[in-house]
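In what follows, a single structure is set out as structure tokens and then discussed.
Just one protein chain is left out here, and the rest sit where they should.
Chains: A, B and C, in written order; residue numbering restarts at 1 for each.
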Amino acid sequence: MSENNIHDCSMLILLLPLLGAVVAIVLRQFRLGDHSHWPVIFGVGGAAFFALNILWMVLGAEVGQRSVQSVIYTWISTGAASSWFNFEFLVDPLSAMMLVTVTFVSTLVVIYARDYMRHDDHPERGYERFFAFLALFVFSMCTLVLAGNFLLLYMGWELVGLCSYLLIGFYYNKPSAAAAAKKAFLVNRIGDFGFGLGILLIYWTFGCLDYASVFHMIEEGVAAGGQALPEGRLAMIALLLLCGAVGKSAQLPLYVWLPDAMEGPTPVSALIHAATMVTAGVYMVARCGAIFTASPAVMTVVAIIGAATALFAATIALVQNDMKRVLAYSTVSQLGYMFLGLGVYAAGSAVFHLFTHAFFKALLFLSAGSVMHAMGGIIDMRKFGGLRKVLPWTYRFCLLGALALAGFPFFSGFFSKDEIIHHAFNQNFWLGMVGSVTAVMTAFYTFRMIFMTFHGPERIPEGVHAHESGKWILFPLGVLSIGAVFAGLVQVPGEKVNHFLEPAIHQFHAAHGLLLGAAGHAVAHGFWAEYGLMIISGGLAILAIGVAYLLHVRWEWLPGLLADVAPKTHRVLYNKYYVDEAYDAAVVKPLRKSGRICFGIDQYFVDGLVFMVTAVPRLLGAMLRSLQGGAMQSYGLTMVTGLAIIVLLVLLA
Amino acid sequence: MLDLLKNQLLFSGLLIAVLMGAINLGVAYCTFYERKISAWIQNREGPNRVGFFGLFWGFHFWGYGQPMADGLKFLLKEEMIPDKADKPLYVMAPAISFIVSTIGIAVIPWGGYLDIDADGIVDVACQVANPDIGLLYVLGVGSLGVYGVVLGAWASNNKYSLFGGIRAAAQMLSYEIPLGLAILVVVLSCGEVRLENIVRAQIEGGGTWNVFVHPLAFFLLFVTQLAETNRAPFDMAESEQELVGGFHTEYGALKFALFFLSEYTHMIINSAFLCVLFLGGWHFPWIPGLGLEDTAWWAVLAKMAMLGTKIAGCVFVYMWIRWTLPRFRFDQLMRLAWKGLIPTGLGLVALAVVMTYFGIPGSESVWPKLIWGLGGNAAVLFMVVLVVGMSPAGVTGRQANMPPISLLSPAKRVPRADQGTAN
Amino acid sequence: MNASLPYLIYALFAVGGAGIYLALPRSGRSTAVPGSILGLAAVGMFVAVVAKYALPSEGAGFSYLFSAMALIGAGRVVTHPKAVYCVLYFVLVIISVSMLLVLQGAEFLAIALIVVYAGAILVTYAFVLMLSQQSASVPGDVRSREPFLAVLAGFFTMACIAGQVGDLPLAAAPSSEQVIRLAQHGEADQAVMPEMMVDGNTAAMGAALMTKYVVTLETTGVLLLVALVGAMAVAKKRVPIEESPDPEKPLGQVGREAAPF
Partner (left out) sequence: MATEGQLVILGAALFAMGLVGFLTRRNLIIMFLCTELMFQGVLVNLVAMGKIHGQLDGQVFGVFLLAVAAVEAAVALGLVVLLFRRRGSLAPDVWAIMQG
């Protein structure tokens, strides 16, 4: 594997989308207008091509040679050579796989957006702005993934946050979108604050920020200057980093921004909040496995947060009526799975789930967008139904995505999710149980959505000309559905993905001797041990789909009855456990009140003091004002009078 | 009697008297010839009726009595001052105009030095005054010429007069610059500001008439003098088609006559300067008796006649141009001055400086001067034409609102409608 | 040198100042006649004082004449209510000063003064005046601002300075012929361009400008160029004509709104 090639490809992956963004914006002056998707498609598509190229090269390299660190230039120099911060890239199996996922899905989303945004009849379309933001987002995400040290990682991290802010608030004159953007940004700030502190603590502890040195020192168990690591320092760092991951990946305390972020255009939802941005946290935890695995307590926290999030979000998704909102909570829930996977030392499985999830969730979001497109912007599932005749292709693609999400046997989601549950059971029975229950729920709410939307009697909102979307929209759906169906198969004969990722996340194994493969093999010998869980969870998924069919197609009266039977439960779930209200009461309102108090102090006490100070020049000014009437001849007269006095003094002296 | 004349002061006084009479007479007949020449150019007779006091019945002297009759008419008409006019200035303006245009004769060398009693000793200069700033005096007096026009225009309290006055002021200020540049070329090539010496430099040694060395400067000076005298094609100040009568709309009788006189006086004096600066003054080669050393009274008279002939020729060209060329539009006139004449003048000054640096004006032979001068002039002309040809012609006034005339003329650029930020 | 000379000069300025003060345009009853009489008296005093204390010299009569013309012209510039007449009287001042300069042997400067001032600057003033102000005088012109204080301050200062004229090294001042002669013999240590002085003032000025002051000359040329560009930039600017905020009360005498061509 040639370093130069890797280096060049990395640069191109970064620069092509950036160039696309710049061209789209700059050429706006030259009336590029309705064609501004082309530079971005080429930019992001080129990035995808080179990402595949990198993956190819990484696959072709020797197992021990698969990690390449290349320095572009020295970014910040703090004097000592050891503490230079380089602009450096780290290409290894993990980042190669992430890159492919990100750029591939992004390319499809950009292609999809070409038609979707064109028919967007919003008053301020900002066509080229949208594509420029998309390209900028891909650039940011690639920076994050390729980063070879924590500082660059942090830069990508923040850039991603910024882009998500811009894209969620794309319809900036829509108040709810502006509020959602603000919310996303602020909630992310909370996480990023912890993340930033974590990075500072890393630097304080180890005196350097690049992955290789830091992980090496952790393996050696030493801090900067060869001293012993302070007690609990690694746990502290891990917790702080986790804080950032929780914010970015929408885990339990800080997940609230993600469902609201559906205010952005649907391609944005698909791109940022399903496939790529929210996976940054998962990626980061996987990348920093050495730090996390060094403190088992934190790993437990990760697992518990993941499991709780998965269950919690799934329950909310059960009763939501907004198609995109169901998908949003499902995303939160699936991210919870990934964290669960990370927490049970199955980082490979987590990343694999990330990989498959990117395909089917993007597919689902885009299908939802297609439905929304056809329904003239209406997304409430109660308002339409039986659309499978009207939108035949969208229905087919969406069904494939739903099957993958529900974990239907031999679809991609089935393999990856099952692996995580498998590892969870290995770690702790209750974690496994939560995973299984959530899987059932997932299958249920997914098909609830499908049945409500596409089955039953045909209902179309008034005044909407429902029609199947064009080929620009259907093509990405088709490609993604292929991924959603078959992406899981790369793992099947002998956990290839896990082995591929091993060198990158070897810290998980190295720290504990818990070699992933060994752990799997330790309990997985024998047919039932190996496949029993698969069969059971596959069966459960089919069962849940059947229940959803019964409830929402056969006995349509039953869901309402259920809601009536347990009104409180339904209301709590429907209102998302009142989390937003709780935050409002616990955080926002007190803050606002204290702000008002501070404002009062500032206005009456501080300003009063300042005013007393200003009163003196005011008085002086009132006295001297007559000297400055603005009439130049008065000035002249004053000047000449002064001259006369001076002349007189000189002559008399 | 002759001894008395040997005093330069008294001789100058005599000269003033003679010249004033001669120039006034000349002016009178200039107006006559103006009409004759215009008639000739327009293929008709012109004034041919008025004789002298009815002498010689039936014989009209080809109309030569006409100027006398005109003068008499001006004298006898009623003097009228408009009610709202600013009276002192209204009266003063024609006087200023006439005085300023007349006093220029003071420094013109009419005929070199005069040896009255033929004793071989030069007695007096045939020149009213010979200050060592002669040329600057010309410039100074010329620059005052605008006052008569401007004040008359303003004092008339008439809109058309004011337009004429403002045009005249702008025009005269603008054309004074190329005028000064053209004169500067002469100063540099002769190394003198004394008019007498400038004539001498064109005769003595390897000297030749400046017009042969600096033909472009001659042309420049001639054009600017046309403009300074407000003669066609530069008579914007009194363009009667637009402004009734320009700055003298409100004037009549003798005051108008003064403006009229001053215009023709200006013409004659300007021609005299043109001859002195470029055409060798009173000198003409190959004619005996017109040299520097000829100071006898008859030689001086011949020299004065020579200069008079040259002046008459120049005045004829003035009139010829007036009845041949159409008038400029005002913006064209300004553009000609600022974009055509001033750059040319600067180029010529640079040429003269270079020539001075290489010592060309002081050479004993004529040929280096001619070669350098003509070659340099050709180069300057070439460059000016090149630059002027490259600069796009400004489209002003009505032209801007007219549709393109043909496919060959550049189409007007259609302003792009603001398409907003729809895309 | 007479000790009473400074006091005579002070008196001269006092009388002149009083004359100017009275002659300045003012609302109410005009005091122009006593003002003019006082001013003329001051001019007469000036001539008398100069004649009494001056060394006899050639052309003194012309010198007095042109000085008086300059003073009267300047007085009228300051006091005349009509701006166009101010310009014309200023031309009179220019011509008088120029003649005085000729009498001093500064011919080049004299002609330059006429060409630049009378020929260019004042024509421009007249031009602008015509463009902006059609009527002979505007209300503001016939009422002066703070005349007493201004006259007091201005004339007091200048009287104090002019009173020092007796301290000038007048006795040592050579005539221009003396300067030339001294220069020819190399005895005038401060005479500039001595050999050039012989050829006349214009040549000497040319030599001085082109050798000792060549940098200053070039700088002045640059200054003129900058002013040319600046004037163009200022003049080309199209400004909207501000409406008077209160239509009842115009901002001032409104003349023509645009150039006539």
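Here is the rule we use: a contact is a pair of C-beta atoms (placed from the backbone, for glycine too) under 8 Å apart; a residue touches a chain by one contact, two chains touch by 3 or more.
Given the structure is predicted, the values throughout are model-derived calculations rather than measurements.
Novice: As a test of the contact rule: which chains in view would the missing one touch?
Specialist: Hidden chain contacts in the full assembly come out as A, C.
Novice: Taking the full complex into account, what residues of chain C touch the chain not shown?
Specialist: Residues in contact with the chain left out: 1, 5, 9, 12-13, 16-17, 20, 24, 46, 50, 53-55, 57, 60, 63, 67, 70-71, 74-75, 77-78, 83, 86-87, 90, 93-94, 97, 100-101, 103-106, 108-109, 112-113, 116-117, 120-121, 124-125, 128-129, 131-133, 138, 140-141, 143-147, 150-151, 153-155, 157-159, 161-162, 165-166, 168-170, 173-174, 176, 178-179, 182, 188, 190-193, 197, 201, 204-205, 208-209, 212-213, 216-217, 220, 223-224, 226-228, 230-231, 234-235, 237, 239-242, 244, 250-255, 257.
Novice: I need the residue numbers on chain A that touch the omitted chain, in ascending order.
Specialist: 628-633, 636-637, 640
We take it that only the chains that are shown with their structure count from here on.
Novice: So what's the Cα centroid distance for chain B and chain C, whole Å?
Specialist: Using C-alpha averages as centres, the distance is 31 Å.
Novice: Can you compute the centre-to-centre distance for chain A and chain B, using the mean CA position of each chain? Integer Å is fine.
Specialist: So the centroids are 87 Å from each other.
Novice: Roughly how far is chain A from chain C, going centre to centre by Cα mean, in whole Å?
Specialist: Comparing mean C-alpha positions, chain C is 81 Å from chain A.
Novice: For a test of understanding, state which residues of chain C touch chain B in their complex under the given definition.
Specialist: Touch residues, chain C against chain B: 82, 84-85, 88, 91, 107-108, 111-112, 114-115, 118-120, 123-124, 126-127, 130-131, 134, 136, 200-202, 259-261.
Novice: Write out the stretch or stretches of chain B touching chain C in their complex.
Specialist: It comes out as residues 86, 89, 131-133, 136-137, 139-140, 142-144, 146-147, 150-151, 153-154, 162-163, 165-167, 169-170, 172-173, 176, 193, 330.
Novice: Mind pulling up the chain A residues that touch chain C in the complex?
Specialist: 633-634, 637, 640-641, 643-644, 647-648, 651
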